[in-house]
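Please see the structure below; I have some questions.
The complex appears here without one of its protein chains, the remainder shown in place.
Per-chain residue numbering starts at 1, and chain names A, B and C are given in the order in which the chains are listed.
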Amino acid sequence: MYTPHTDSEREEMLKVIGVPSIESLFEDVPAEYRFPRLNLPEPLTEMEVAAQLQELASINETTRDLICFLGAGAYNHYVPAAVDAILRRGEFYTAYTPYQPEVSQGTLQAIFEYQSLIANLTGMDASNASHYDGATATAEAAVLAYHHFRGKRTRFVVSPSVNPQYRAVLRTYMNGYENLEVIGDDTNHPFATVEDLLPLVDPNTALVVVQYPDFFGRVQDLTRFAQKVHEAGALLAVVVNPLALALFKSPGEMGADIACGEGQPLGIPLSYGGPYLGIFATKKDYVRKMAGRLVGETTDKEGRRGYVLTLTAREQHIRREKATSNICTNQGLMALAATVYMSLLGKTGLRQVAELCYHKAHYTAQQINQIPGFEVDLKAPFFHEFVVKCPDSVEEINEYLLDNGILGGYDLGNDYPHLKNHMLLAVTEMNTREDIEILCEALKEYSHD
Amino acid sequence: MYTPHTDSEREEMLKVIGVPSIESLFEDVPAEYRFPRLNLPEPLTEMEVAAQLQELASINETTRDLICFLGAGAYNHYVPAAVDAILRRGEFYTAYTPYQPEVSQGTLQAIFEYQSLIANLTGMDASNASHYDGATATAEAAVLAYHHFRGKRTRFVVSPSVNPQYRAVLRTYMNGYENLEVIGDDTNHPFATVEDLLPLVDPNTALVVVQYPDFFGRVQDLTRFAQKVHEAGALLAVVVNPLALALFKSPGEMGADIACGEGQPLGIPLSYGGPYLGIFATKKDYVRKMAGRLVGETTDKEGRRGYVLTLTAREQHIRREKATSNICTNQGLMALAATVYMSLLGKTGLRQVAELCYHKAHYTAQQINQIPGFEVDLKAPFFHEFVVKCPDSVEEINEYLLDNGILGGYDLGNDYPHLKNHMLLAVTEMNTREDIEILCEALKEYSHD
Amino acid sequence: MTEPTIYELSSPGRVGVRYPQPDVPLAELPQDLVRKDLPLPELSELNVIRHFMHLSHLNYSIDSGFYPLGSCTMKYNPKINEEMARLPGFAYTHPLQPIETVQGNLALMYELQEYLKEITGFDAVTLQPAAGAQGEFTGVMIIRAYHKSRGDTKRTKILVPDSAHGTNPATSAMSGYEVVHIPSDSRGNVDIEALRTTCDDTVAGLMLTNPNTLGLFEEQVVEVNRIVHEAGGLVYGDGANLNALLGIARPADLGFDIMHINLHKTFSTPHGGGGPGSGPVAVKGAFKEFLPGPIVEVLEEGDEELPPVFGFYQPTQSIGRVKAFHGHFGMMVRAYTYISVHGADGLRKVSEYAVLNANYLLARMRGTYKVPYDRICKHEFVVEGVWDDAPGVHALDVAKRLMDYNFHPPTNYFPLIVREALMIEPTETETKQTLDRFADVMLKIAEEAHQQPELLREAPHSTPIGRLDEVKAAKELVLCCWLPEQVKN
Partner (left out) sequence: MTEPTIYELSSPGRVGVRYPQPDVPLAELPQDLVRKDLPLPELSELNVIRHFMHLSHLNYSIDSGFYPLGSCTMKYNPKINEEMARLPGFAYTHPLQPIETVQGNLALMYELQEYLKEITGFDAVTLQPAAGAQGEFTGVMIIRAYHKSRGDTKRTKILVPDSAHGTNPATSAMSGYEVVHIPSDSRGNVDIEALRTTCDDTVAGLMLTNPNTLGLFEEQVVEVNRIVHEAGGLVYGDGANLNALLGIARPADLGFDIMHINLHKTFSTPHGGGGPGSGPVAVKGAFKEFLPGPIVEVLEEGDEELPPVFGFYQPTQSIGRVKAFHGHFGMMVRAYTYISVHGADGLRKVSEYAVLNANYLLARMRGTYKVPYDRICKHEFVVEGVWDDAPGVHALDVAKRLMDYNFHPPTNYFPLIVREALMIEPTETETKQTLDRFADVMLKIAEEAHQQPELLREAPHSTPIGRLDEVKAAKELVLCCWLPEQVKN
């Protein structure tokens, strides 16, 4: 326990307060409910809790024990040791939101650099200081569009190849508003292209949301699509994998208005799904509508450069019910992780990792496509994830793979009724050629059995 | 790799130097031996080396996988997480020896606090800033005594129950001097008491070395012994386990002149034997003869308290061949670990750990003593280690234990010809009653088989 | 000393981390899709380490000093928590792994749900929300879904006391509700009469913080909740101030229906310079089926030989997901560790000492600083940072002056109902010695305010940088930096 008072200190303090006991500090609590007996396990010492959690952790099978081909929104990348060395610094992780800039320049400058890196990577004018994750960042894109059109445009067109969980969260967020429609993601046509969405985009459309690379790993130039969306007066949000942007054209270059997405691939451990990092960047015109914190550069009286939270007038602690979002906490430490990761890899390293993913995924896809019963569409460009049509249920195949030490792909049947027996496989720089061959061998054996 | 120059920077630098190429910086190296081709494995990237070392590390069986009853100079204790949190701070571990006090007060004050804690724990007047390990600290006690008597006393009496490896190192160090004798540790009489050593202590004796608790775990009051040694004009060095001193009388209180020993039990991981921490403390009279660094308190011009390396005139970098020791490096970071550990546990915690060790070891000893074929001497006081007389070779018993997930004790037959079939068992706060019962069950089964 | 940005430290061609060459045949790249420029900085590993070490030295943090930021519960973040969250068995699991391969994770999540239920008195918990504000959103959307499920469509308002956190009205608004403010009475409680007159069948619910943002326990809390319930509304508890209630009172017992819990406040997960947080939501049984799913439950009970098998449960009338995957698992590991080392008695001690520390500081400052609602406080209290006989000195000046004494300032200008508020929350992990040093400094600053006001107005004097021009920041709006070669273009 971390309460430091000794008995005599406690007594001295009570005397100064002028009460006889600690209990007397709680007389304003209704007596009948005061001091309930909580039924919790007996306290453990640090030594015991360490043993207990080591035991719990050891029950899990991890991506270090298994060969991992699972992605679908969370990816198994290498995180250089220097990232965690910085994250472990108490000055960063035990600081609060930098509301007092004079004693928070470390956090502020790091976020400013994060904003710069994300703006550069996405080709946008500005990034915020982060959202909770890719899903909520996507939902915040819809919130931005809603406010941009002051609620007058009520249609939100979403591609079926946007991550199903992101679509679900977007729907939850949009439920707060009356009379909106979220359409386009008819999962009976999972492989619909962006062009298939165009007929839905009308003058009442506030936002079109597509993913790039999409949930199935596919990459498509969105330049013409963006033009069409803009012709209808709507905004275009592109859900990105930031790592892919080291290799492929940025959403900014293609004309998107908002780039959002999941920053986990940028140096954040899988950690069973969180904490991750919601990326959100936009063009100049929409900066003041963007939710979440923003750090801006300024100077002090002596002209020294410094950083502050800026445009706080948008935020809930000032505007209360008139705020565009209730967001308060961001993912500061995860944004720091991504900043350190991108700084370490830099231009060369980030591109190299993206290319490794690309080449390894393509090799894997080609190999699997040659296995009887398995089929991969090799025509459409993809990044590091692709759909495998399987001869059997994905669940069964995955069980077989697990017995062979392999964490298989994602079962697309979970989200798309038409994609029973379709598996989504991800390949990263962590997968050696040997891993890939072990996978292919296992699939071959499975198809023989 | 960690060389940051880009090609163009390298060229600019060569130009400023005025040479055409990097090779031309090496023309003073004999041409025939210049630029040998080294036959080393191809370089690995960080990602690859991490995988390779994880693989190597996973081959080992650890004290987390096995129930550990092995001690004999290195002990399996719990290290609170806060210790490593501080050790990981770059400001500490990437600093050099604090020769420049104005920019090294962090290291200097931490060592000053270490010296204070060790002096308090051992009951001595002063501690140095640490030696390499318990063995070399013990050897340095002999060096101190040699110099104290200016080489005129040539006998060193060492108890057979001093750690065999420490005795070996002491002998190696003493080999540098002519005509010394190291006697007393006749391993044919391993259980000789300190009283048995007294007849060897004569007016030519410079130093008597005993261990407390001794290698077999036994604890004995040394007060009268110290008197006798002093009557002969010799010095008494006591090799200590610092953790035991939280429970038992300090060597200072009993009259020892030097307390030395292994600081590993104070928050330092087993790490296959090193780096550990050599403890060395002594009485006022011998401070100026003590080898190794010393930090002293002083002030700056404005009267602010500060710390400096002091009595450096004793050291090799000033005195060269007239120095009492060639010591240069100490175990600064390990001394920091011990300082943090002792600060965290404090008076209460350190005593508590020592008592846990004591009670658990005694319980274990009693239980084993009841197993047919196994015998423990329960009469002599002991701390957390004890000798078990076994019905069979220790190697065979340990193999059996290992098959049952137990890391058995140390085979005393390695060092003491008369102690074949004798095992030295250590029990610490890490061993739960369940662990102890598993051990006893296994020994029972062994004795039945 | 200002630290250059990573862009300014960049040198074209420098590489920080190497990666292997591809070990597979290269695939063709779709040239029309490939990016031509990638304007990112290029640094060495040492560049990066030094840069961020320098930045870290510009931060104040709990690990470096006292951080009495009201409403934020800046307690010590134990180091063991950090170790546990980094155990490879936890850190290297993928959120979509088959449940049979992650029973350790699910067991931990399940137990954490159970602990939070026991501590708060509620019947069901979702761990999904990412932070307090998202917990609030989840809670209010549950209120909405609940009324809707009963066909009760006329409820369009959420009541919010005037002492509430800014998130409360913002949440209500983004959940489609009209916000109606309820005033406080002279003791700092919700004005019961005002509440009574406002409560009718258009009220969906009340968002109540208890202890409130004045640090005061709502003396009429049971009555307040009864009034709302009688009008058919629900009561949402803002759990930001739970640190005062562990083992003291269970919010569900007091009549709350729904509440979020800030793991990053009460349960010691670090604030990370602004996040990540974690905001589980607890509800009474009637609202369980509205929770965002999935929730961890026992699929097969364990016995003496075998542990239980855990899996996921999908509530039937769920408001829908509020984030991807299962919430901030890393934060759950830390909170679980924290609860495990405390147990029931330890948690009660946390709240007792949090309240003791606040009252001690209050006692030491009372008389020198005006205390607008002066009674026994809970884990925090609010004073005025202004004196009638020291014109020109403001709460902000007091706050900035504290920095010169190596203290982080309290929250200031909140709550809004106190003039020039200074909101002070010491937490239970601080020693008496630290509290005394802080109180001494606060008294000294009060003296300075009267005798050397310019010392305060121009403070801080000792920080790496002085007060910053916030107007310029908002006007010129420089939100990112660029590589030198980009700037040239």
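Throughout what follows, a contact is a pair of C-beta atoms (placed from the backbone, for glycine too) under 8 Å apart; a residue touches a chain by one contact, two chains touch by 3 or more.
From a predicted model like this one, the values you see are computed outputs, not experimental measurements.
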| field | Neighbouring displayed chains - absent chain, whole complex | value | A, B, C
| field | Option from B:101, B:233 or B:373 whose C-beta touches the chain left out | value | B:101
| query | Residues of chain A in contact with the chain that isn't shown? | reply | 1-2, 4-9, 45-48, 80-82, 84-85, 90-91
| said: For chain C, which positions touch the chain that isn't shown here? | reply: 1, 9, 11, 14, 18, 44-47, 49-50, 53-54, 57, 62-65, 76, 78-79, 341, 406, 429-433
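Assume only the chains that are shown with their structure count from here on.
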| task | Could you draw the chains as nodes, link the ones that touch, and say if you get a line, ring, star, complete or other? | result | complete
| note | With centres defined as the mean of Cα atoms, the chain at greatest distance from chain C is chain B
| query | Roughly how far is chain A from chain B, going centre to centre by Cα mean, in whole Å? | reply | 48
| request: Spell out, as numbers or ranges, the residues of chain A touching 2 or more other chains. | output: 46, 50, 54, 64, 78, 80, 85, 88-90, 429
| remark: Each of the following residues of chain C touches two or more other chains, namely 13-14, 17-20, 45, 47, 49, 53, 78, 80, 82-83
